[in-house]
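For this depiction, one protein chain was excluded, whereas all remaining protein chains were kept in their positions.
Showing chain A:
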Amino acid sequence: MATAPTPGQDGSQQAPSRIQDTSLGAEKLSADVLSSSPAAGPAVKGPPPEKPSNVRRRSLVILSFWAIVLCLGLPIWWLTTTIYRAPLPLDTMLRWADGKACRPVFPLHISVEASSLQEQEAQNLLRLTQHALDDLNDVASHHLRLQLAPRDNAPTAPDGDADPDDKSPVVLTVRLTPGQSTQASLHPHSPILDITYPPTAIPSPTSSSSSLASYIANELLSTYAEERTIISYLLSKFPAASEPRPNGLSAEAAESLSKRTTRSLRYSPTYHLTFSLFTSGAVPNTWDIERAIQDYMQPLLDVLGPVHNFTMDTQIQLYATPGAQSDVLSKDDLASFINAAEWPLSPSIGGAPTINFLLFIGNQTVGLDSASVPDTTSEAAHSWLIPKWGTVYLQPLSPSASHVTSSDLKQPMLTFAGHLLSLLGTPETGSLPLRLSTLGRIRSADLLLRASSTLGSLARLSRALPSISIPRSVADGVAKTIHHLELACTHLGDLEGLVHARIAEAEAERAFFEKSMVGQLYFPDEHKVAVYLPLLGPIGVPLVMGLINEIKAWRKRRRERAAAAEKKDL
């Protein structure tokens, strides 16, 4: 490579001198033949006048050379060196990224069961409650829509607000039962809100406001308060111009929400759970993990079944020294406790992200000032959560115990279960079924926004780097992403939306991380000069000089002709 420039220079220098040589040779050769020329003066002998046919032929030769260069050479060069860039719908992609293409709306259908009320009364109560809800709700994308549950005997028409063809499933049932006072309680195992009301609280058909209606509305809003803040937080992170910034979201709440979102893992349909027993000595080296998982973990995993699948493995690691040795672990120690260099905690192979649950047998405790951790309980002094990674639980055990029983594992397992929910990004309040259905909606919103922002990045990337090649597969991926994003946008709020958002996100990531785009060759412009110059120099110089001479000669001829014509006229 070092020798390359020298021959290049030689070539470019050689070419013009060679032209001169040939012309000199020609002069000598033809000296005798054309010795007598009529135009030659006594001092300076000029060349004889050329035949017009020769002049025309030379012009044609030069023209045809240039025609070949321009019509054949340039297109071939262009075709062979151009970079393939599949057409991308850049504007659509940017519209998605800006949030203009889809306005995420989560219509939640809440059915009201009021079997003890008259049809008319119930309709009226429903109407009033809906009004109260609409007045109170400040997040435009989060709609609560009430509908009357079909009665046993007669099918009831849904109330006026709901679309008649909307088949979205009911997420919550409000059961109204007459009772002594106004009370509300959430059913712990099914999505039912029980509300009792005194018989006097039924609004009359003419009244425009009712205390019961506003009470129900408040209860419903507070049930979904957390979901609303999370969704509005998610939407506010993206430049969705259509979404007015909710005034209810304080900086503090936003911070805690951002903490929670950074803590949770990326969405994946399958997670791999690794339960590890680490001990610094040789004992304990057996544990009753299978039974403990069956007893304390499996019920939760079964409930999470519709949203996620789980695979599991367990391991025992002896003679493991933690990265932090002190008996009371400070906050800095927690970060270095995992001895990443020595502990075999490699993630599982296969696509599923790994969540690690680590049980460390040792007498260490976590010493934190309670101000930094608001929910410090006795259990928190033994365990901590590592964002996007898993949980560590410190379990003191007598040094001679060689077996960890299932009952010893109860507390760690329950902690792991709780941390699993928060690692998955489940909201913290409400009953479990409600939290899980909220999880699905949060995840689909998150995936939707993530896929949109990936699309936007891809669009900006392809605009910023004009020399990057865009293979056809990227264009296909983008088309698929947009198709699934549209489907997800229309089905937001139910399981189908989640499925589409998941596909869209995967396709967008695949398109963005296309291998041939990532590994762009570094080919600086100096190299191009080194490649082109040896050819273009020796060929380009005679071509261009020939063209210039020809143009000069042509202009001269034209001038002469004009002068001749002038003379004639005179």
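We adopt the following convention: contacts are C-beta pairs under 8 Å (C-beta built on N, C-alpha and C of every residue); 3 or more make two chains touch, one makes a residue touch a chain; residues count from 1.
Just so we're on the same page, contacts and distances are computed from a predicted model.
In the listed set "Nucleotidyltransferase", "E2 ubiquitin-conjugating enzyme", "GPI transamidase component GPI16" or "Ribonuclease P/MRP protein subunit POP5", the entry agreeing with the UniProt name of the missing subunit chain is "GPI transamidase component GPI16". Interface note for the absent chain: among A:170, A:225 or A:543, the touching residue is A:543. Contact with the undisplayed chain is limited, among A:261, A:298, A:314 or A:411, to A:314.
Screening A:170, A:225, A:386 or A:530 for touch with the missing chain picks out A:530.
When the missing chain is restored to the complex, the residue among A:88, A:289 or A:304 that touches it is A:289. Residue-wise, the contact with the chain that is not shown comes from A:349, picked out of A:349, A:464 or A:570. Panel shows chain A; residues 1-4, 7-8, 11, 15, 18-19, 22-23, 26-35, 37, 40, 43-48, 50, 54, 58, 61-62, 65, 274, 282-283, 285-286, 289-290, 311-320, 342, 344, 346, 348-350, 530-531, 534-535, 537-539, 542-543, 546 of it touch the chain omitted from the view.
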